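Notes follow once the structure below has been shown.
With one protein chain removed, the remaining protein chains of the complex are shown where they sit.
Chain nomenclature is as follows: A, B and C, assigned in order of appearance, with residue numbering initiated at 1 for each chain independently.
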Amino acid sequence: MKYIILFIIGFIFFLGLAGSFDTPYLIAGFILSFLTSLIFGRYFLAVWPKVINPIRYFWFLIYIPVFLWECFKANLDVAYRVLHPGLPIKPGIVKVRTRLKTDIAKVFLANSITMTPGTLSIDIIDDYLYIHWINVASRDPAVYTKKIAGRFEKLLVRIFE
Amino acid sequence: MIVFILCVLLFLVGLYGVLIKRNLIKIIIGLAIMEYSVNLFLILVGYRDKGTSPIVTKGLENALFVDPLPQAMVLTAIVIGVATTALLLGIAVMIYKKYGTFNIRKINELKG
Amino acid sequence: MKGMTIIVKKVTQIIAGVIFLYGLYITIQGHLSPGGGFAGGTIIAGSFILLVLAFGNDVLGLVKKEIRSSFIEALGIFLFILTASGAIILSFYLNYDKIFFKNFLTKGVPGEIVSAGFIPLLNIFIGMEVAAALFTLFLAFVIKSEEKEEKKK
Partner (left out) sequence: MEILLIVLFILMIAGAIYALEAKDLLSAVVSYGIVGFGLVICFLLLQAPDLAIVQIVVETITLIIMIAVVLNTTREEIKDKVPQSMIVYAVLGLIFMFGFIYFFILSLNGLSEFGKHATRMATEYIQGGVKGSGSINLVTGVVLDYRGYDTLGEITILFTAVIGVLTVLRSRGRKKE
């Protein structure tokens, strides 16, 4: 199954790169995607039943504006902290527990946290994310978990689980 | 003209590293910098004002192209460069394993 | 060699195959757009290096990979010379001039993917050679440091 998904993705990617549907390109794309899936297929992610569910894509479309809005807010916050003459930062590393179960969802959460300015995910060990935060607002796990991860988790559960 | 002179200054920085430094890794870095500056110099010589990259697509048959010959030469030189740098690094690793230092003066004293 | 964190692993799983395919595309498109055997070969080597760095491997697995990649390197250079001397070999059967590096295939219409005689073929062989060479170089250094760590234990 993994091999077939990688083959289809590769074929679409190749035709997109070539920008043409002539016969030589179709043949070359077929052969090269076959080669790719032969070599890299066993390393590819196994998410077969989830890929074809359209509801997940719908939630993903909702996720993008939410993420951009959070990113915008965090940008303003970090810009304020940088431009302020007193430099009001309090850096530190916090340990956040996540409700997400699958690996790919955790990775998505970690990447979303990294892409918002001010927070940077360092590692994932079991259910815990280790996050470097520019301004550790509180030491209470419940508060900061909600503040860092809570806004993305609700949607990511719907997309990936 | 000033572009050529800066390019040669980059070469001289690499040369300084090779002549003065005593650490093997620094010497290898200096050699690599010299090689980069020579590549860059060849490309600078082949450039023409408002030239485009030498790919003759449709509608551009009479455009002003930059010289493809230095680019072809440098293309092979870059790949050779990485291989020779790796060879030097391999020899440096073996020297470190034998003498326990990267200092070439100390290696001179220890030999024999 | 230990692998990296789960973040790197999952992203590598998604992206490594696509990088490999991009390298192949650059290689076969060498006579039409920027790229060619050298550029495509380095990108292909990069995709394999990404896999090894992200997942790690034990020494035996790496040694097996190294043997395979140096075999591919030798095969690439052999095929290159064979293609270059193709006109000489074929001249015994067909009416060709006995010239090394003679482009013995038809040139076709410039701008199509099947054109320029044997240049795409040579690009593919150079791509094989360069990719395998760079990957072998990388593996030689990694295996060296692995053996050192094993001795420490």
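In the analysis below, a residue touches a chain if its C-beta (ideal position, glycine included) is under 8 Å from a C-beta of that chain, and two chains touch if they have at least 3 such contacts.
Remember, predicted model here, so these are calculated numbers, not experimental data.
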Among displayed chains, the one left out touches B, C
Which residue from C:I7, C:L21 or C:I43 sits in contact with the chain not drawn here? C:I43
Chain C residues touching the chain left out here are 26, 30-36, 38-39, 42-43, 45-46, 49, 53, 63, 70, 73-74, 76-77, 80-81, 84, 101, 103, 107-108, 110-111, 115-117, 119, 122-123, 126, 129-130, 133-134, 136-138, 140-145, 147-148
Using the document's contact rule, name the residues of chain B that touch the chain not shown here. 1-10, 12-17, 19-23, 25-26, 29-30, 32-33, 36, 39-40, 43-49, 51-57, 65-69, 71-76, 78-87, 89-94, 96, 101-103, 105
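Here is the rule we use: only the chains that are shown with their structure count from here on.
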What topology does the chain contact graph adopt: line, ring, star, complete, or other? line
Cα-centroid distance, chain A relative to chain C, in whole angstrom: 31
For chain A and chain B, what's the span in angstrom between their mean Cα positions? 39
For chain B, jot down the residues that touch at least 2 other chains. none
Would you tell me which residues of chain C are touching chain B in their complex? 32-34, 36, 38, 42, 110-111, 130, 133-134, 137, 140-141, 144
Flag every residue of chain B that touches chain C in the complex, lowest number first. 53, 55-58, 75-76, 78-79, 82-83, 86, 89-90, 93
For chain C, which residues are in contact with chain A within the complex? 5-7, 10-14, 16-18, 20-22, 24-25, 28-29, 47, 51, 55, 112-114
